[in-house]
Structures are given as C-alpha cells and as structure tokens.
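One protein chain is absent from this view; the other protein chains keep their places.
Right, chain A next:
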Amino acid sequence: MGWVGDAVDSVKSLQIRQVISQVVSLGMIVTSALIIWKGLMCITGSESPVVVVLSGSMEPGFKRGDILFLHMSKDPIRAGEIVVFNVDGREIPIVHRVIKVHERQDTGEVDVLTKGDNNFGDDRLLYAQGQLWLQRHHIMGRAVGFLPYVGWVTIIMTEKPIIKYLLIGALGLLVITSKE
C-alpha cells in the first residue's frame, strides 16, 4: 500500500518540463520504430515486409507463430515459390506455395494457382467466387526467410487484446512514474 501512496505522490509532484520531455522521448521511440518499418517496406518492395503465420496449412514447414520475411522483386512468379497474397474482399493475407503457373506470351501477365503444403486440395476454395487463378497484383511478396516462434507475441496480442492494453498501460505507468 505504501507503494501506491508513493506512486500517487510522484504523479502529483511532476513538473511540466519533465512531463513534456517524457512524452517527447516516447514519441521518438515510436517514430523510430515507424521509420524502421517504412524503411523495410522500401527495401523489400513489399507492402508488409514481415508476416506472422496464422494457420497450420503449411506445416510442418511453417507452424503457427512463425514469422516470414518477404521480398517482392520484378522477377516472374514461378512454381514452388512461397507467396503471400490477399484475396479480394479478405484482409488477412494467406501464405501458400505456387503449384501452377501460366504466363502469357504477349503481355507477360500470369495466372497462378496456389496450395498450402498441408492442405489436401488447392486454394480455389479460398479465392473469390468464380475466381480460378491469382494474378500478379494479388501477390504481396515472396517468402525468403523465416524465424520460428517470434510471431506468437503478435498472435497473443491480436487474439487477447486485453493483454495489449495491459502492456501499454504498464508501459505508460512506468514512463510517468520513473524519475529520470
């Protein structure tokens, strides 16, 4: 109980200048994280340079909670590549492998069919109604590298948002009550 009294006292005795410097340093941390993220987007050429694997459809290669590093180059899409794509109307990206490619002679446009390694059938069930193929504009990036387990942090924060609020609340409290 004495700790609570001390915390309340320290909040009351804050001076304006200290508060502002705390807020600025917090802002700097958030902004530099944003700069790193946007920089990664530029370097890898992909809208989301890092994705978390959410389902078990690529097991045993990628398990739920792994993170994938993406890269998107102008190279043509070829069979076997692991691509991340968005189906029209769905916002969650899907990470599956390309199993069929048909590339047009004249335009270089490409029709692509994907399938999860651990799924029995191809992804036509996941595509939009009546859609048989994916085109290049659906694909956000190719998976080039991966780290296991690191994505669990994101999954926990998304599925139990209460933990996210708890963490941010605790961080905020820490910043306010620290004396340096």
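Convention: a contact is a pair of C-beta atoms (placed from the backbone, for glycine too) under 8 Å apart; a residue touches a chain by one contact, two chains touch by 3 or more; residues count from 1.
Throughout what follows, contacts and distances are computed from a predicted model.
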UniProt protein name of the chain not shown, from "Exosome complex component RRP41 homolog", "Signal peptidase complex subunit 3", "Acyl carrier protein" or "Mic1 domain-containing protein": "Signal peptidase complex subunit 3"
Residue, one of A:20, A:43 or A:79, that touches the chain absent here: A:79
Option from A:40, A:99 or A:155 whose C-beta touches the chain left out: A:99
Contacting the left-out chain in the complete assembly, out of A:39, A:56 or A:148: A:148
Residue ranges of chain A at the interface with the undisplayed chain: 60-62, 76, 78-82, 97, 99-105, 108, 111, 117, 122, 143-148, 174, 180
